[in-house]
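Right after this comes chain A.
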Amino acid sequence: MALLDVQSVTAGYGDTEILRDVSMQVRRGEMVSIIGPNGAGKSTLMKTIFGLLHPREGKVFFDGDDISGLHPYQIVERGMCYVPQVSNVFTELTVAENLEMGAFLAKKGDISARKERIYDYFPRLKERRNQRAGKMSGGERQMVAMGSALMLEPKLVLMDEPSAGLSPKMVGVIFEQIKKINDSGPAILIVEQNAQLSLQMSDRGYVLASGENRFEGTGEELLNDPEVGRLYLGG
Partner candidate 1 sequence: MSMQDTPDDAVGRRHDDRSLRERIGAALRSRVALGVALLLTLVVFWILGQRNGASLSDLLSLTVWGIMLGGIISLGAIGLTLVYGVLKFPNFAHGALVTLGAYGAFTIASFLPRGPVLLPFSFGWELLAAMVLAMPAVSLVALVVDRVLFRPLRQRDASLVLLAMASLAAAFFLRSSIYLIWGPDFLFYYPGRANPALHLPLGIRIQADQIFVFVLAMILVALTWLLLERTRMGKAMRATADNPDLAQVRGINTERVIAWTWVLGASLAAAGGVMYGLASQLRPEMGFWLLLPMFAAAIMGGLGNPVGAIVGAVIIGIAQQVSSSFINPAYGPGVAFVLLVIVLVLQPQGLFGKGGD
Partner candidate 2 sequence: MEPVDLARASFLFLPLVLLGLLVFPGRPVLRLLLAVVAAAIVALVLPLWLPRGILTYLASFSTMAGIYAILSLGLNSQWGLTGHVNFGVAGFFAVGAFTSALFTTKMPEGALAAYSQQAFGLEWPFLAGVLMAGIIAAFVGFLISIPVLRLRTDFLAIATLGIAEVIRFIFQNERWLANGPQPMRGIPRPLDCLFADPACSWLPARVANWLAPLSPRDYVFFYLVVVALIVAVVYLALERIARSPWGRMQRAVRDEENSAAMNGKNVTLRRIESFVVGSFIMGVAGAVYAHYVVSIDYSHFNPLFATFIVWVMLMLGGSGNNKGAILGAFAVWAVWSGAAFVIDMASPALRAISADLPSRGAYLRWMLVAILLGGIVLFRPQGILRERKKVSDFLPKDE
Partner candidate 3 sequence: QEAPPEVPIGQVVAFTGSGAEYGVFYRDAAKLALDQINVAAEEVFGGPIVSRLIAEDSNTLPTPAIEAARKLVEADGVPAVIAAWSSGVTVAIATSVTIPSGVLQVGNGTTSPLVSILPEDAEADLLFRTSPSDALQGVVAADLAAGNLIDDYKFSTAATIYINNPYGQGLSNAFTAAFEKRGGTVLAEVAHPEEVQPTYRSQLSAALKDNPDILILPTYPAHTAAILKESRDIFDYTNWQFTDANRSSEVLDAVGGADLVGKLGTVPSADPESESYKSFAEAYKAAYGHDRIPPFSETTYDAGMVIGLALAKAIADGITDPAEITGRELADRLRPIANAPGETIIGGSQAEITKALQMIKDGQDIDYVGAGGSVDFDENGDVKTPVAIWQFTETGDETINIVPAEQIASE
């Protein structure tokens, strides 16, 4: 059974409907990419999965349980983490505090060990651990956001454009880390404009356009599909 199962979800803001009948799955330990043009509803889908928006129709199952009506904090408790696309750090808290907030639900003991692990991934954060996150450069913030999501050892991580704003070197590092994380157990659902790279690494991918599921397949398939390439990959 899939770890995450989105079953024909319809969702939106206020009166506007953004997602229409979207279904998708993430299996245990899998890495799945969602790609699509701007405004397709990718971030909306992430928010809906994570309980920040509630689906009007359809259901979201996580680990076998229906989580469609739950609050985000309840979802975190079940082992899902989320890196939002925007405003994803506590700007007034320091880098170290941001990381600690990531582990808010964790047991006391091992927080500093986890923090050290994050510092290993992103040495820059260690240098700046006492700086307020709001004062970090765009890329550095992205690292903080990723870092705090990884503080818990979740079953599933949602990432909304983690590589946006990162230097090529850091993109490499981040994807390497993502791969490493993925290999160590957690499943990953990732939204990326850097589709080439993320599809290469993903087990499977979905293409979302105008709030609908357009294509679905293994990373390889999508990369090689000429239409997908022309429309969404800038090929």
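Selection rule, in plain terms: all candidates are chains of the complex that A comes from, given by their letters.
Here is the rule we use: a contact is a pair of C-beta atoms (placed from the backbone, for glycine too) under 8 Å apart; a residue touches a chain by one contact, two chains touch by 3 or more; residues count from 1.
All figures in this text were calculated on a predicted structure; none of them were measured in a lab.
Asks: Please state which of the candidates 1, 2 or 3 is in contact with chain A in this complex.
Replies: Of the listed options 1, 2 or 3, chain A touches just 1.
Asks: Hey, which residues of chain A end up touching candidate 1 in the complex?
Replies: 50, 52, 71-73, 76-77, 82, 84, 87-93, 97, 100-102, 104-105, 132, 134, 148, 152
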